[in-house]
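Okay, here's the structure, questions in a sec.
A single protein chain has been omitted from the complex, and every remaining protein chain is retained in its original position.
By written order: A and B. Residues from 1 in each chain.
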Amino acid sequence: MTNAILKWSLATAMLLGATAMATAEKLVLGNEGSYPPFSMVDASGKLTGFEPELAREMCKRMNVECDIVVMDFKGLIPALLQNKLDAVATQTKPLPERKAKVLFGRPILFNPDSYVVKADKDYTFTREGMKGVRIGLQRGSAQAKYIDEQFGDAVEVVFYDNPDQIRLDLTSGRLDMSLGPKISWTNEFLTKPQGQGWKFAGGDLWTGGGEQGSSWIARKNSQELLDRMDKTIDTIIADCTFTKLRKQFMEVELLPEEAACR
Amino acid sequence: MHYDPILAWQSMPDLLAGTATTFAVLLPVLVLGLMLALPIALARLETGPRAKAAAGYIAFFRGVPSLVLLYLVYSGLPQLSIVRDTFLWTFFSNAYFCAWVGLTLTHSGYMAEIIRGGLAAVPTGVIEASTALGLTPRQTLFRLRLPMAARYVLKAYQNELLIMVKSTSAVSAITLVDLTAAANTVFDYTYDPFTPLVTAAAIYWCIVNLMRTGFTLADRKLNRHLART
Partner (left out) sequence: MPQMGFVEQLGIGALMTIQVAVLSYLLALAIGTVFALATLKRRLPVDIIWQTYASIFTGVPSLLVAFLFYYAGSGMIASLFSLVGLSVTVDVSPFAAAVAALGMVYGAYLADIIRSAIQNVPPGQFEAARVLLVPRPTAWLFVILPQVLRLALPAMTNMWIVVLKDTALISLIGLKEIMAYAKLASGVTKEPFIYYMLASVFFLGMTALTYVVSQRIEQWTQRGYRPVAAKERAHAL
């Protein structure tokens, strides 16, 4: 008899424990995974970089269990729209057609773009000056739209799924130039041996459709989730954890609010 | 998910440009693959080290997926300085060239096997008779054995050709914008996956069925002597 009572109570306890775990909130976040130093996969398969670490800190403070899924940048918004993701934790520029479909949170960083060209070449960035230039761009990116609007058919655009592939082709000579965020390209290319002989050109460009910051995003029906995420990130910035995390991966400051943490 | 005919119509120019790229990749591959496969098939039919080398070639290029070969040629070869720093680079820096090389190698592996099967099916009596009549081996090959083999392998060649058409979608991985990649680009810009992908599928379907009809007509013409009642 006591044996049976023992077994039943054990089973009930396990069941309650399981339901307790199951009711802990779970969020599925999407991250690009191949955008150093903001996100990368190291040799042991672990997703690391500034944005995943920031996301993990945010989830800890929000008391939720986060599952970070890695996929190519161009797949993030479609996956979000199809409910495969609850939010996207990769910096995204607030282009008008994106704002029509998703909600943008508070800016995570300000990261201007610049052209990456060979050090010994000079280009005039007009339709005539760029005729026949082979430029490597990322699929689905704001830079791709910008180039399409600025130069149309004058340039030859080659699309890639992630920036590492663009850098491979730049160094092997298949491309003349690329357009990308200054921070990532400084960290991953210009300061590395394969980037010797390349430089920025054309000044700082803001290709975000008029707005300058890049943010994380959520669906139009997830305003409440986005507000929670924004508030948590505000606290992370305020107590300088943001700066601490950022310093692990890059020297450049990302937000004006970081000035208080110098 | 519903089909958006307006978007389909607007994206047609891009999709058709992608189709042109698909054919630009496919046609040279078919020609070069055939040319490369013939000596391999002949070597395979002999005995000795040449046959073994041919068998190894066929086994390698049928066993490795075309995507791996494309990556090897496009990304892997530029790592070797012999490719990067010599005149070879003018060729390998071009994505089309890499696609032709990669797909031709795969296609030639399968074609060598097909041609070998066809040549083996030619009755030996025909070959003996032609030698007795004084035809050189080259004449026998090109005027008798190959045309007869072609009839036997028409079905197998049709299968391989259709598979090749569909395999060209792999070149989207090495920056070429074929029909599949073009559909994906439309999807990237409009966030509507259904319309461009289904339209591209319809275009592929038309191409494949046009080819099938062509083969049925060719089969009727070549094999009329096997009149089926």
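Following the convention adopted for this analysis, contacts are C-beta pairs under 8 Å (C-beta built on N, C-alpha and C of every residue); 3 or more make two chains touch, one makes a residue touch a chain.
All of these numbers come straight from a predicted model, not from anything done at the bench.
S.K.: Using the document's definition of touch, tell me which of A:Q91, A:Q143, A:Q165 or A:T186 contacts the absent chain.
M.R.: Of the candidates A:Q91, A:Q143, A:Q165 or A:T186, A:Q165 is in touch with the missing chain.
S.K.: Going by the contact rule already stated, which one of B:L7, B:A24, B:A51 or B:V64 would touch the omitted chain in the full complex?
M.R.: B:V64
S.K.: Touching residues of chain B against the unshown chain: what are they?
M.R.: With respect to the unshown chain, the touching residues of chain B are 1-2, 59-60, 62-69, 71-72, 75-77, 79-80, 162, 166-167, 169-170, 172-173, 180, 183-184, 187, 193-194, 197-198, 200-201, 204-205, 208-209.
S.K.: Suppose we count only contacts with the excluded chain; which residues of chain A make the list?
M.R.: Where chain A meets the chain not shown: residues 34, 40-45, 71-72, 75, 78, 82-84, 162, 164-165, 168, 171, 194.
Heads up, the rule we're going with is that only the chains that are shown with their structure count from here on.
S.K.: Using mean C-alpha positions as chain centres, tell me how far chain A is from chain B in Å, no decimals.
M.R.: Here the centre of chain B sits 39 Å away from the centre of chain A.
S.K.: What part of chain B is in contact with chain A in the complex they form?
M.R.: Those residues of chain B that touch chain A are 75, 78, 84, 89, 93, 95, 175, 177, 181, 184-185, 187-189, 191, 193.
S.K.: Along chain A, where are the residues that touch chain B in the complex?
M.R.: Touch residues, chain A against chain B: 74, 77-78, 81, 101, 139-140, 145, 158-160, 168-169, 172-174.
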